[in-house]
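Of the protein chains in this complex, all but one are displayed in their positions.
So, chain A:
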C-alpha cells in the first residue's frame, strides 16, 4: 500500500474501546467505494443505534417497531460489523505507471515474488530476491545466455601455477549508482561481510573456499572482521588466497554472492537491504512489499549486459497460475515457468509466445550409502543400475511432464560447458527391461532380495513431483517385479530436514540448480567426499577416492578444456556407481505476452531480461 494513511478524512470511531490492535482508524478512501456500496454513510449510523434498547412489550403485531428498520437489516449488520472492527477499508489506488519512463523506452513487467530476505547479495539464495539483485549488481565476470563467462568489472583475473591464489585487477571508471567508485575494497569488504557468521548471511558458505573463512565462523567475531585471504594491493587490484586449488574460481565470481557493495552499505545494512545501490545494468527505484520491485535502466552502466528496455518491474505473485492468466491477457510481459495446468497447452496457445528448450536444472533421486541392498558396494551398484534401467525416462518426460523436460544422459546439463551425450557407460540411463532384470538377478546372487523387502522413494509433495514418482514406482514394479512404493512428505522443509539429519531410510528426490555455469558446480558439492557427512550437499554420503582425485585434478588444471575432460571422466565413475540416478533436465520453459520482442531464456532457465522490448 502506498499510503495507508490515505488522503481521506478520518472519522470518529464507534466502539473504539474494543480495539486492541494498532489499526484503529476507519479510513474513507477517495473513491468511497465500499461505504457507498453499503448504502450507508458513516454519519448515517448513530453510535447509539448499535446498542440494544430493552423493551418491555412482547412481540405482538403492533410491537414491531417499523418496517423501515427491518428492511435495512442486512445493511445495518454489515455497517455495524465494519465499524466494530474499526479497520481501514480502503487504500489509495494511485496509478502504477512509472513516471520517468519516456515513450521510446518501454518498461517490461516481469513475474516476481516477495524476496525472503532483504535485497543483499550475500543474503539471497532464492530467485525472488536473486533475479532483481542479479540485474542490480555487476560482478567481476558476467555470463552470456549460454553460460559463457567473460570479464565484466574485472580487467584481468590471473591464477598462480596451482590455482590457489588469484590476482584480480579491475577496470577503472566503474561507479555505483550513488556516484561512488567501485574499488578493490568494494569487493573484499563485501565478501568478508558475507562470510562473517555474526552477520548471519545465508550465502556465507560460498566464501568457504577463501582463506580465513573458518576464523570468521567463531562465536563473537566482530561484524566488520575481514577474510585473511583477501589482500588489497591498490584501489584497482586485490589478491585472493584459497584454501585449496580451484580452476573454477573465476567462474564462481559471477555468482550473486560475489557482488561488490558500496561504502553506504556498511554504514546501514538494514536500510540498504530495502533500497539497494548497485553497479549493474539497472538501477533500483522502489520496492513495495508484496506488490512490486521497480528497476530502471542505469544509463551510466558500460558493461556486457546493456539494457534494451527502459526498466523492469517485477510484479509479485504468490502462485504461477494467475501470472499465466495475466500473460494470456497481456497484463504481464514475461513468466519464466509454466504452471502444471498449462504444460500440455502452452506451446499451442496463440494468446502468448512460448519458449521450451533443454535447461540447466538436473533432476535425480539419491540412494543413501547406508540403505540396505543399495550400499556403495558391488551388490548396491548392480541394483542401482537395474533400477535406473527399469525407468522409461522418455515416457515420463513426454507423458507426465508434458514435454517440458529432457531425459538425462549425464550428471550435468545440456547447457553446461563440457556437456557430453556420449559418456562411457551412459547406456545405464536408457530404458532396458531385459538388462535391468539380468543385473537384478546378478545382485540377488550376492545377497537375496526377499519378498518382504520393499524399495521406497521419498519426495516433497509440495513441489509437483507426485506424478513423476508414481510413474517411477510403477516402472520399477513392472520391470523387476519387486515391491516398491512412494513416501511423500508434506513440505519441502520437512523433507529437507529428514534428508539433512539423515533420518531418511529410502531413496529420495534430489534436484540441482547450478549457481554458476560449470560442471564443477554439479559434481563437487554433490558427490565429493569432502561434501559428505553434513559438510555439503552430498546427501547420500557417497565416497569414492578415484572420483575425488579427478575432481581435484580438474581444480588445479590450467585450462578449461582440460578441466572439463577430467569432469567427464569423473562422471563416468558416477555412471558405474550411481550415487544418484539421473532422471531428466527440467527445461527452460516460459511464456511471454504477444508483442514482446527478444524473448529467450538463459542457462539459469531465466529470461534474458535486458533484451526484452515491446
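Going forward, a contact is a pair of C-beta atoms (placed from the backbone, for glycine too) under 8 Å apart; a residue touches a chain by one contact, two chains touch by 3 or more; residues count from 1.
In the analysis below, contacts and distances are computed from a predicted model.
A.B. asks: Write down which listed name, "Spermidine/putrescine import ATP-binding protein PotA", "Peptide ABC transporter permease", "Succinate dehydrogenase iron-sulfur subunit" or "Electron transfer flavoprotein-ubiquinone oxidoreductase", is the UniProt protein name of the chain that is not shown.
C.D. replies: Answer from the record: the omitted chain is "Peptide ABC transporter permease".
A.B. asks: Pick out which of A:204, A:279 or A:343 touches the chain that's been left out of the picture.
C.D. replies: Of these options, the touching residue for the absent chain is A:204.
A.B. asks: Among the options A:105, A:169, A:291 or A:447, which residue touches the chain absent from this view?
C.D. replies: A:291
A.B. asks: Spell out the interface residues on chain A facing the chain that's missing from view.
C.D. replies: Chain A touches the missing chain through residues 1-2, 4, 18, 20-23, 31, 33-34, 37-38, 50-55, 57-59, 61, 63-65, 67, 69-71, 73-78, 80-82, 84-85, 87-94, 96, 114-118, 125-126, 197-205, 217-219, 270, 273, 288-292, 315-319, 321-323, 325-326, 328-329, 331, 351, 462, 490-497, 500, 510-512, 525, 531, 535-537.
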